[in-house]
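Of the protein chains in this complex, all but one are displayed in their positions.
Now for chain A:
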Amino acid sequence: MGTHRSEQCRALTASEDGSDVTFSCSIGENIQLLVDRPDGTYCFRLHRDRVYYVSEKLLKGAASIPRDSLVALGTCFGKFTKTQKFRLSVTALDFLAPYAKYKVWVKPGSEQSFLYGNHVLKSGLGRITENTAQYQGVVVYSMADIPLGFGVAAKSTQDCRKVDPMAIVVFHQADVGEYVRSEDTLT
């Protein structure tokens, strides 16, 4: 059984904030923009090892629900694994996509392949933002500018130009196909 601490719906402690560095990598300093929004303050709350992004108003409204009955709150951004690593989930896509600093566009032919959970190959790469470093968190888009998911750049932009078509250029992390493929694990 987990510790009592993990059952509380609470604000993230400093250490956990630090591990959220993975997605702050993707969007950089824009994380502050997520917190202070024009329509009210938002915050992150931890509930059963999952991080939820909720507005303060919503939080107040949901305060009286017993913890065992509470299933989800606002938007789930990701979860902490057993070893306390933070894993970003695709449900955060809508929020992170506008703030993404590094983007990758995928050709229509390889869209489906990415949505099935495969990595992006050089042959499927449409565009990539300049100056993407290697192992940088990126947001993957389709050519119609629909966000498809998250990834990690396997090669920097410069290297991408040089590699052969079968090399992986973006590691898959999360994609919208998971809504259909792994609906059960979203909660």
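Simple rule for what comes next: a residue touches a chain if its C-beta (ideal position, glycine included) is under 8 Å from a C-beta of that chain, and two chains touch if they have at least 3 such contacts; residues count from 1.
Everything that follows uses one rule, which is that contacts and distances are computed from a predicted model.
*Asks:* Given that one chain of this complex has been left out, which of "Prolactin receptor", "SAM-dependent MTase RsmB/NOP-type domain-containing protein", "AP-4 complex subunit epsilon" or "TMD11 protein" is its protein name according to UniProt?
*Replies:* Protein name of the absent chain (UniProt record): "SAM-dependent MTase RsmB/NOP-type domain-containing protein".
*Asks:* Among A:Cys76, A:Ala100, A:Leu121 or A:Val139, which residue is in touch with the absent chain?
*Replies:* Checking each option in A:Cys76, A:Ala100, A:Leu121 or A:Val139, the one touching the absent chain turns out to be A:Cys76.
*Asks:* Where the complex has a chain not shown, which of A:Ser113, A:Thr129 or A:Ser142 is the residue touching it?
*Replies:* A:Ser142
*Asks:* For chain A, which positions touch the chain that isn't shown here?
*Replies:* 55, 57-58, 61-62, 64-66, 68-76, 91, 94, 111, 115, 142, 146-148, 176-177, 179-180, 183-184, 186-187
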